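Yeah, one chain of the complex is gone here, protein chain that is, but the others are all in their spots.
The chains carry the letters A and B, assigned in the order they are written, with residues numbered from 1 in each.
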Amino acid sequence: MRSDVSAPTVIALLTDFGTSDPYVGIMKGVILGLCPTAQIVDVCHEVPPHDVLAGVLMLRGAYRYFPSGTVFVAVVDPGVGSARRAIAAEADGRTFVCPDNGLLSGVAKETSIVRAIELTNSEYFLPRVSRTFHGRDIFAPVAAHVATGTKLDVLGPEIDDLVTIPLSEAVRTADGWEARVIYIDSFGNAITDLREDAVRDTDVRQLRLSVAGTTIVGLSESYAAVREGEPVALVGSWGYVEIGIRDGSAAERLRVRRGDAVTVSSRRVEALE
Amino acid sequence: MRSDVSAPTVIALLTDFGTSDPYVGIMKGVILGLCPTAQIVDVCHEVPPHDVLAGVLMLRGAYRYFPSGTVFVAVVDPGVGSARRAIAAEADGRTFVCPDNGLLSGVAKETSIVRAIELTNSEYFLPRVSRTFHGRDIFAPVAAHVATGTKLDVLGPEIDDLVTIPLSEAVRTADGWEARVIYIDSFGNAITDLREDAVRDTDVRQLRLSVAGTTIVGLSESYAAVREGEPVALVGSWGYVEIGIRDGSAAERLRVRRGDAVTVSSRRVEALE
Partner (left out) sequence: MRSDVSAPTVIALLTDFGTSDPYVGIMKGVILGLCPTAQIVDVCHEVPPHDVLAGVLMLRGAYRYFPSGTVFVAVVDPGVGSARRAIAAEADGRTFVCPDNGLLSGVAKETSIVRAIELTNSEYFLPRVSRTFHGRDIFAPVAAHVATGTKLDVLGPEIDDLVTIPLSEAVRTADGWEARVIYIDSFGNAITDLREDAVRDTDVRQLRLSVAGTTIVGLSESYAAVREGEPVALVGSWGYVEIGIRDGSAAERLRVRRGDAVTVSSRRVEALE
């Protein structure tokens, strides 16, 4: 999308640091010291603490909406200070800088990782590296260097054994899918692992979704398709089937939780009676 | 204020998306893909979910502090996916991009809407428009296009019937005003709908304000004018009379809530006894 050669590079941050400490601000200070013109964007800093899987899903849902050339810094890093590697990877025209703990598993499912590097060249780190805050000391400065044109190959040796974590995916059954709630957003919408394209050839008005004791018939086109307070299932903005309540929280009212099973049946309703 | 022709355009975002999901970050990614030099500013993302009126008040209180030329994207959008229109409007040298659900009612009370357009030209949207996330698919890209110089008239037909929602306003009574608490900020200060200019010709030391069973005599000049823990009424930074507690939360200690009546009397105190 960007033809302007001198356009500032986007550095997009995803962490579990929250916003009540100065940690994220400090990372931005480090970045701007090295790349003064960076366009720094917060993807999200409220990944639940140490919840790598939530980080995986957010990164998967977000990355493609950022311009080609974006450098992502993703830090959900329970293993900071241990032997886990620090990496930079290239995929789909973007660069990802993060700990090697599976954070890129979602991106890797959507597109191929073109190249991955272990970050070993400490010339691109802060002069002094702590054992507890690699976001500040390693990931932020490396991202800033990449944003100013540093090539990945000077950052360390290429590797081909990235850690991955398995991602839940709806399983085809005789008459539908066994799906799972993988994410609950702050509106209380429950996003499942049933992809949009899986249901594309189905008569979605006939689908029956059962979750946490509630059954919803048919996928709607939007929340506004049902009456206020009513449950609704639809293909949401994440590209997955999600369950919501018009003007309310499905998580609260239907008591849906992350990990809950969602049984999806495409048998015609008549056939059930 | 801005004379520098090449100054980056400010795109200011106001939503009810919160910050615990990547939704706002995704909107920023979309904007920067289309307008790489934008100065993106968060006005606020913690409008209570679906609370259009709170969005109206925040936008009214904030817009004039942003430079001329700012493009606001306001998304509090319970009707997303329904027939509600998407609009762009010009007022006071700024542009506002939002759903047509009354969000501009506050701005329209302060200044005149010069022009309003229904956003129908999908060339300026993302290629694929979801039914649940117009912030990403319509409002963000339209704002980015406007920021890069796209004129409103190519975005769709002009309209003159914007949805408005009535805004509470203090009512003159025989000896004062019947006002209402319209907003409670995070410090617990209760902002009323009694405008600064309404009380300008009054001897404010004589005013008696009664709210939730507490009576406060006189408008003070600042929170520091009373002792710690004491209630105080003053003309606040919103340009309205507000009720606070020095170094404390009026909402908590006085149990004031949004919507509460505030009786303001300018009768001399002596006359009451």
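Rule of thumb we're sticking to: a residue touches a chain if its C-beta (ideal position, glycine included) is under 8 Å from a C-beta of that chain, and two chains touch if they have at least 3 such contacts.
Note that the coordinates shown come from a computational prediction; the quantities given were computed from them, not determined experimentally.
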{"item": "Touching residue (missing chain; options A:R131, A:K151, A:R200 or A:R227)", "value": "A:R131"}
{"item": "Residue among B:H45, B:R85 or B:R180 that touches the chain left out of view", "value": "B:H45"}
{"item": "Candidates A:A7, A:L32 or A:I113 - the one touching the absent chain", "value": "A:L32"}
{"item": "Touching residues on chain A - with respect to the absent chain", "value": "17-26, 28-30, 32-34, 36-37, 40, 49-50, 78-82, 130-133, 136-137"}
{"item": "Where the unshown chain meets chain B, residue by residue", "value": "1-2, 4, 7-8, 10, 12, 14, 19, 39, 41-46, 58, 61-62, 65-68, 70, 185-187, 221-225, 234-237, 247"}
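In this section, only the chains that are shown with their structure count from here on.
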{"item": "Whole-Å gap separating chain A and chain B, where each centre is the average of the chain's CA atoms", "value": "31"}
